[in-house]
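Note that one protein chain is taken out, while the other chains of the complex remain in position.
Order of writing sets the chain letters: A, B and C. Residues in each chain are counted from 1.
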Amino acid sequence: MQTFTAQPISWPESAAELRQRARRLVAEHPPHPDPATRANCWTFADPAFSKNLGDAGLIGMTWPREYGGHERSSLERYVVLEELLAAGAPVGAHWIADRQTGGMLLRYGQREEIERWVPGMAKGRVYACIGLSEPDAGSDLASVKTTARRDGRKWIVDGQKVWTTGAHFCHVMIALVRTEPGSQRNAGLSQFVIPMDAPGVTVRPIIDLTGGHDFNEVFFDSVELEEHALVGAEGQGWHQATAELSLERSGPERYLSSTALFLELLRYVGPSPDAHVRQLVGRLAAQMWTLRMMSATVAAKLAAGEDPALEATIVKDLGNSFEQAMPELVQAAIDLDLSGEVPLARILGHLLQVSPSFSLRGGTREILKGIIARGLGLR
Amino acid sequence: MQTFTAQPISWPESAAELRQRARRLVAEHPPHPDPATRANCWTFADPAFSKNLGDAGLIGMTWPREYGGHERSSLERYVVLEELLAAGAPVGAHWIADRQTGGMLLRYGQREEIERWVPGMAKGRVYACIGLSEPDAGSDLASVKTTARRDGRKWIVDGQKVWTTGAHFCHVMIALVRTEPGSQRNAGLSQFVIPMDAPGVTVRPIIDLTGGHDFNEVFFDSVELEEHALVGAEGQGWHQATAELSLERSGPERYLSSTALFLELLRYVGPSPDAHVRQLVGRLAAQMWTLRMMSATVAAKLAAGEDPALEATIVKDLGNSFEQAMPELVQAAIDLDLSGEVPLARILGHLLQVSPSFSLRGGTREILKGIIARGLGLR
Amino acid sequence: MNEHQSMLADMTQSLFEEIGHAADPAADWDRVEELGLPGLLVPENDGGFGGSWQDGLIVFRTAGYHALDLPLVEAIIAAHIARCAGLSGRGTIAMAATGSLLDNCFTGSVSGAAAADGAAFVVAPSPNGNGSMIVDLAGQNSPSRTAISGERRSTLLLDGARTVQHESDIFMLGAFARSAQIAGALDAALAMATEYANQRKQFGRALSAFQAVQQNLATFACEAAAANCAAHAAAQALDHGDATYEVAAAKMRADMAAGVGTAIAHQVHGAIGFTEEYDLHWLTRRLWTWRSEFGNDSYWADRLGQRTCARGADNFWPDLTNLSDRLVS
Partner (left out) sequence: MNEHQSMLADMTQSLFEEIGHAADPAADWDRVEELGLPGLLVPENDGGFGGSWQDGLIVFRTAGYHALDLPLVEAIIAAHIARCAGLSGRGTIAMAATGSLLDNCFTGSVSGAAAADGAAFVVAPSPNGNGSMIVDLAGQNSPSRTAISGERRSTLLLDGARTVQHESDIFMLGAFARSAQIAGALDAALAMATEYANQRKQFGRALSAFQAVQQNLATFACEAAAANCAAHAAAQALDHGDATYEVAAAKMRADMAAGVGTAIAHQVHGAIGFTEEYDLHWLTRRLWTWRSEFGNDSYWADRLGQRTCARGADNFWPDLTNLSDRLVS
């Protein structure tokens, strides 16, 4: 039976200095005027802020210096991430490149591709997206129909991805496609680096229920790729992509996505609310504190060279439940005209609508719980 | 898609008079000194009280006069049941006979058996239990190994039942047994009336985690039954028994089992508690009010000759969730020394331990939800 | 349901299904006017339908089911209250008023008003805490915002507006209306999620074959059933007299159900449910909005809790049975 092994966390000596650096950058950058946007900061793209962060050495923190990284520990990176998210900083532009794509390329990518993309990512100037979901597949990520076939020394990609976050502003995608004709499910899949400006790539927006635009459909019509666009080994795409998802799960964005709502709640209720509100605040604070300790424990395990994939999944599932429950709990507790202009109403109205979608990013709850159940040894 | 069709309830004109009659009987009977026992009143057997109720015409209320019944409507019966349960009256002795066994015999039983048992049940002097569960079967009720075989004009029963509520004080059991050798699952099963004093019947207590005794194992060693002990048609036992379960589900005991805790909570917190407790009370009150309306709607549908099996399942599932959640919510909200002597501590301590078992009676939650899902047309 | 209620149900069902969330404010309003629906709760003597609150429930619930984008529910209640006030045109209702009321003239603000632009009058809680006031909006200018439901809401700034007093509790009646609309919208979202689960394939089988999906939808069905039963019982009580307890409990229960139901509906639908072009959000966004209107969970739980605690343990059960025993047929 495998589960979450708790352990004390050795916070890095540089933590205080890193926090100050991140806080200064946030303070110097004008905040987005809409509180609802601040509440979703990790999906909001602000290239100017990403460039500032890159110039300050706060992107690609764990990557090798050779490619623009800073060779910091996972815990140091964790400290910076939580500062940015807690402050509602607009990190959406570089977020996926920093969290997933850069590390993915460094681990599996060919030298030409690493040199082409990673230094720009570390500078906060090159942004990435992930091509996983396909139409009619839901959360069944192995249901891949997009293909890549060899044509001399080139690869030709045809097909379609959907629910691609940020495809409309990104420079590059890592896509999971089928390279073995006739293969089934998660066999015969490979990953490719696809420049978003390559001929044959078309991005079409998906407008969400709030009228916002995060997601896209991406079409590939005979897109030609160089041989070195293949990431890792041919046919190993599924294994690599799921490892990538497990990286995604380890971040603190899950529980911190609710910080903006929590802070507005504190502002709205003032220093001495009634017992019901007091206890709601206390319950939420205890959960946030615990989730923070769990997230940091995962970062500490990564820093120690362990592979805390199961721990990360547990944190993500708990974080999902927390961030999805919080708007609902606040709505139940605070009698408020949602159509009004107070910041709490604006944030709450927005999060009520979008928070059910949070669990779709990086695996639905059923799938996460299935992974945890396997870890327990249920069969 | 089938679901719960709400409708206005026509409360019977006799409601006020029936309530007064029930309240008088309860007031005249000394209450059990232990508040924890009052909180579980429908499992606590007090034959003296059952006799009083029978003499007052409040058992077998919907049964024909010919067999000691009173030919009242289901809603009139509902009014009496909710009065008894809300008052924490000790109805455990006759409960199953009144709710299930009497109606079962009247519907499917042979004349000899009806005449032998039903009039005594209506008088509150004859008590019944249900032989469904068997060892190692869990909630899989079709996993029946107990057999009955014909021997001339007799039936010979061999096997074992388990988790039989009240077998230690009951006079009669209706048991589901296998009559077709080699049959599988829910085919080849039949129901029999078994006198608990028949030679070869042995009852062994199961002591629960509180040290209490509700459940039993019941062993059958070549128990001889008359031909007329067969209930309904041979081989139709499964169909009849599940219809019986659906009768069980229609009662108000589910949500009312928590009344004693709710009333003690009101006593403990007094007339003007803080906002947190006030809101907990309000939330619980709203749910109890709604469950009462839903239970009464089911009774009204029965009174109108409909078959509200799905509605009853919905009420039972909601009632289960409510009664299981309430001790947990009260424990979270009220800071209380559980080892102390205040009645709320006594009731709460007891219900914390036994309430998780409530959903085992009459089908686990997973099974109830499966029935509801089929009603929705999920396939 | 009696015969006239069946007719009302059929009529509104087919009309609202057709109009739905894409209503044309002018043309479709004329259609509901032609049918006399705004006068549903106005006595026949006063030129109305003479309907009961149980008739009102049918219309409110159906409007919720189809996410009807017309301020009909509000107009029906406003017309019911203003029936003797000598006002004509579409009325609406509001959640709160602050300001002063002198010589039947109100100066101050009225907030949480539904579709007030173009309304002839608004019924709002009286600023002095007793009953309601009917405010003539002639000559008033009312800019409106779009609520997350897509419906229009306003805060009206009024200066010496002519008012008529009324003893009714408009906040409570608004809560009843929202309970009924929530009940209808929950049933619609449940039907949509059930159909989707049956059609949609994932991992090679229908979504509906997954036990977790089945259990979630069963939970949803229980919650929708509770909201609907509660709304029915509240309507029945309104037709018999004081219904403050029943409406408080019904709105509280509907709000709980809305929280659970919207979460499950979106969980079952996955990403598609969040797209603008898929219709689920017309229901869920209204459910989120209505949950906060005319008192949220906390507001009604506090009121109910206060009343229940003040009455004490010994009165709880007799009070509850007295509520129903007065409904003897």
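Everything below uses one rule, namely that contacts are C-beta pairs under 8 Å (C-beta built on N, C-alpha and C of every residue); 3 or more make two chains touch, one makes a residue touch a chain.
Everything numeric in this text was worked out from a predicted model, so none of it was measured.
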Omitted chain - touching chains that are shown: A, B, C
Touch criterion as defined above, residue of A:Thr101, A:Gln160 or A:Gln279 at the omitted chain: A:Gln279
Residue touching the undisplayed chain, where the options are A:Val201, A:Val269 or A:Leu329: A:Val269
Positions on chain B where the hidden chain makes contact: 133, 136-140, 143, 162-163, 206-211, 215, 276, 324, 328, 331-340, 349-350, 352-354, 356-357, 359-360, 364-366
Absent chain, residues of chain C that touch it: 210-212, 215
In chain A, positions touching the absent partner: 1, 3-4, 6-13, 15-16, 19, 82-83, 86-87, 259, 262-264, 266-267, 269-273, 275, 277-283, 285-294, 296-297, 311, 314, 317-318, 321, 366, 368-370, 372-373, 375-379
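Going forward, only the chains that are shown with their structure count from here on.
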Approximate Å spacing (C-alpha centroids) for the pair chain A, chain C: 39
CA centroid of chain B to CA centroid of chain C, Å: 38
Distance between chain centroids, defined by C-alpha means - chain A, chain B (Å): 51
Residue list for chain C, restricted to those that touch at least two other chains: 213, 256, 297-298, 302
Residues of chain B engaged with two or more neighbouring chains: 275, 277-279
